[in-house]
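With one protein chain withheld, the remaining protein chains of the complex are depicted in position.
For reference, chains read A, B and C in written order, and residue numbers begin at 1 within each chain.
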Amino acid sequence: MASEIEAAFDDDPALISYVAAGDPDAESTKEYVRALVRGGADIVELGLPFSEPIAEGSTIQGAIRRALEAGMTPQTYLDLVADLDVDVPLVCMTYYNLIYQYGDDRGVEPFVAAAAEAGIAGLIVPDLPVDESDPLKEACDAHGLDLIFMVAPTTTDDRLDRMLARASGFVYVQGRLGTTGARSDVSDETHVSLDRLDAADLPKAVGFGISEREHAREIVAGGADGVIVGSAFVDIVASQENVADRLEAKARELKAGAVEGAEKVPEPERT
Amino acid sequence: MASEIEAAFDDDPALISYVAAGDPDAESTKEYVRALVRGGADIVELGLPFSEPIAEGSTIQGAIRRALEAGMTPQTYLDLVADLDVDVPLVCMTYYNLIYQYGDDRGVEPFVAAAAEAGIAGLIVPDLPVDESDPLKEACDAHGLDLIFMVAPTTTDDRLDRMLARASGFVYVQGRLGTTGARSDVSDETHVSLDRLDAADLPKAVGFGISEREHAREIVAGGADGVIVGSAFVDIVASQENVADRLEAKARELKAGAVEGAEKVPEPERT
Amino acid sequence: MSSEPKFGDYGGQYVPEALMPAVEELTDAYERYVLKNEDGFVDEFRRRLADFGGRPTPLQRADALSERYDREIYLKREDLLHGGAHKLNNALGQVLLAKYMGKDRIVAETGAGQHGTATAMAAAHLDIDCEIYMGRTDINRQRPNVFRMRIHDAAVNPVEMGSGTLKEAINETMRDWATNVEDTHYVIGSIVGPHPFPQMVRDFQSVISEEAREQIREKAGRLPDSVVACAGGGSNTMGAFHEFVDDEAVDLYAVEAGGSGLTIDEENDLAPHSASLSAGEEGVLHGARTKLLQNPDGQILESHSVSAGLDYSGVGPELAHLVDDDRVTPVNVGDDAALEAFHRLSKLEGIIPALESSHALAYLERAARSVADGSSGEQSEPGDDSADELGDLVVVNVSGRGDKDLDTVIEESDARDIDAAPSMEVFNGGE
Partner (left out) sequence: MSSEPKFGDYGGQYVPEALMPAVEELTDAYERYVLKNEDGFVDEFRRRLADFGGRPTPLQRADALSERYDREIYLKREDLLHGGAHKLNNALGQVLLAKYMGKDRIVAETGAGQHGTATAMAAAHLDIDCEIYMGRTDINRQRPNVFRMRIHDAAVNPVEMGSGTLKEAINETMRDWATNVEDTHYVIGSIVGPHPFPQMVRDFQSVISEEAREQIREKAGRLPDSVVACAGGGSNTMGAFHEFVDDEAVDLYAVEAGGSGLTIDEENDLAPHSASLSAGEEGVLHGARTKLLQNPDGQILESHSVSAGLDYSGVGPELAHLVDDDRVTPVNVGDDAALEAFHRLSKLEGIIPALESSHALAYLERAARSVADGSSGEQSEPGDDSADELGDLVVVNVSGRGDKDLDTVIEESDARDIDAAPSMEVFNGGE
């Protein structure tokens, strides 16, 4: 049976949008998530801010710092999620230590249980490689959460097999090396990664660097089932100007790009 | 036959007064030397300024610097000496390198010859210890100059013998360790040194630190045949105020002290 | 010889997937070159450590300290290593390994600037491009080292985030590595990070205890009663301990930075110390499970120490394991005691120690005082009676020289009114 997250890819290419929870405060985050959904986001990735975000570029680092300074904690995060009344799946993106420390005793189970309870549908943990992931995978299975793995351009076939054996929800295809952050082009590595995943029977969504309608179209045309966009939204949040409307418009633009990518008949041969 | 310098000790205790030649210029030096003689100086020690005056304290270092800056050289020094028409013996105090470099060829003879010709009666060379002094002693003998040696409080008996074997003019008793410079008391070492020299058949003059009538009296009372005063005169030169008159008065005061010391009947016993 | 990713429950490889292939490639290279001496790597490393680095460093009897503390005190003189700290042992090893691996470029983080300097030196020596990340705060308090790195032609990249110290520099270096992983090796500066770093850095640093163990047997005729070393990340610590770990009669003291006290400012998520072994909790940071300064949620606290090189919220996983195993005793001394020890060694022994190393030296004083007082000093936990257990024969690792710290020490000694310091006047008007 396909999970709620997997199902979000069913109709047309999915837009997965990221914002950091609590940037600049919990109430605003709720408003922003609703705006993203209005604009067409199929899945919302909600960052639970950690003090050492080693996988993030400077844009998302800034969002995380603002959220932490405004007092966001794992508990207020889960309260926020429980409060959210949108009908798209919510994915929690955070770092391993916060998951591990949650609750009275150390271990991953308490957080996963609480996240499921609050309405989280899946987890992305950028500093948890597949070989360290079994305890978390088990907890996710027990509580009906998807554990989403990131595939990098450098991922070996061997590692890819191990990931695919454990992955559910979708495969997060890291479009390029490095950290999160908007870029002005789509990397060649994206195409290579998508080709390698051709046979996988999970949806493939590409993230890292996507900020424009054009990128979304190109990536979906290249074979992706969805696009993941973070920094482009976070930039709007950071601007503090007319944020909700602009988030909605940006989501609409990107979703349209993704849909166009799916409609476009791929050229039989590239020159 | 007693030298001109030795003869200066005949009548009463001698005042040997020092100024740096060319401080602040050659003409002034002539005026100052005449003032010192008017005041009662029996011998005038005229410093030929060297750039590295390691035996001098800060007062005489300053005089030497002023003289060098004003352009005093060994040649202008000798010209100045030749010009001087006072009838007391003139002693040249300088460092070995200037003597050694004078003239076209290196060696001590040219300087000694020129000094004799200009009217110098003796030499004091503080950085020329007795064991290096034979060439200079020979030149002095050849040209009728006295070579005056300094006896320090640390001088061993052995070294003293070697010095006395070569000394003429007078013995320069260094009243204390260290460098030239006015002090406020007479050091005990002075008395010890004078006692050690009791048997020497040259006049004994004490220098280093004498600036007051009282010092002069005490030193002569202690057995010295003369006192050597430098920094006290150089201070007056440096002040640039009414210099000649004050030099004359200071010389008179010190000479009077020395004479009093000779008149005073020494106590039979010290307490 | 093998490579094990964990020390008990500690260690592991908690890094983004993009880095995993690099970590695996490194593990492979480590096992081949370092553990199996393939292509004579270890021979070349040892030769360069001797010729370029100046090894062996002496083990010196400290005459004045021995008298003061009424026991035999020996100093392992890592301050004499090229660059002025033990850091070169590791930097040279890793830069050489990067060459063997065919990398074109290295990056490194630095706190005190000692690891950055050592890396820049090694990179210049072995002709490879080098970029160093350094927090803004550390750049300001370790200026001479910034200049030194640049003179060696390394780029120094300031990190403005957070408190601008070592933690942020590591974050940023990891990001660079994740971006340039294919041609770049990350020369990590202590026994931290994902496997194989903790084990590999320890192996490169173990030359310290290898030499010290020989030297003390030769000079004192026996093994020491205790070995004392400061612990930031813990590389000089494990370097000084490693060859003694199996000698059960030798006590091992890891001296952490007690800063201004082992409290925690919960309001600001700030620890005024860097004592992760003494006061930290298990968690995951910078690729490894270890003991950390963190709040109950798992957010990492800003640490503090007057010594930039100890100012880190984590510690090597191997040390965390040895502490849980009761093989290593964690202790700590505060900023003031470290400053006093800095002046003490400078005046009594004619050696200016790094502020980091001054912590190890300060512990001697505490131990001796607590024998005399029957107390264990103010920074210790109640009931801590380890202080009189140093024994009669003690080896202290002087991990580096303090030239880099002069400005800090002069300023801080004045601000804190440290008795042992020369009066400030001699540095200001006094000339």
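Please note the rule applied: a residue touches a chain if its C-beta (ideal position, glycine included) is under 8 Å from a C-beta of that chain, and two chains touch if they have at least 3 such contacts.
From a predicted model like this one, the values you see are computed outputs, not experimental measurements.
Student: The complex has one chain that is not drawn here; which of the drawn chains does it touch?
Tutor: Looking at the entire complex, the absent chain's contacts are B, C.
Student: One chain isn't shown here. Among C:L97, C:V156 or C:M200, which residue touches it?
Tutor: Selected residue, touching the omitted chain: C:V156.
Student: Quick one: say which of B:F9, B:Y32, B:Y102 or B:F233 touches the chain that got left out.
Tutor: B:Y102
Student: For the chain not shown, which residue from C:E4, C:D127, C:D326 or C:D417 touches it across the whole complex?
Tutor: Here the residue in touch with the unshown chain is C:D127.
Student: For chain C, which residues lie in contact with the unshown chain of the complex?
Tutor: Residues touching the hidden chain, for chain C, are 50-52, 54, 57-61, 64, 77, 79-80, 82, 84, 120-127, 139, 144, 146-148, 150-153, 155-156, 158, 343, 346-352, 402-403, 406, 409-410, 422, 426-427, 431.
Student: Given the full complex, what residues of chain B touch the hidden partner chain?
Tutor: Against the missing chain, chain B presents residues 50-57, 61, 65, 68, 73-75, 95-98, 100-102, 106, 126-132, 149-156, 159, 163, 174, 177-179.
Methods note: only the chains that are shown with their structure count from here on.
Student: In graph terms, with chains as vertices and touches as edges, which category applies: line, ring, star, complete, or other?
Tutor: The chain contacts form none of line, ring, star or complete graph.
Student: Find the chain most remote from chain C, comparing centres computed as mean CA coordinates.
Tutor: Result for the farthest chain: B.
Student: What whole-Å value do you get for the distance between chain B and chain C if each is reduced to the mean of its CA atoms?
Tutor: Inter-chain centre distance comes to 66 Å.
Student: What is the distance in Å between the mean C-alpha positions of chain A and chain C?
Tutor: Each chain's C-alpha centroid was found; their separation is 38 Å.
Student: Could you tell me which residues belong to chain A and also touch two or more other chains?
Tutor: none
Student: So which bits of chain C are touching at least two other chains?
Tutor: Where chain C is concerned, no single residue meets two or more other chains.
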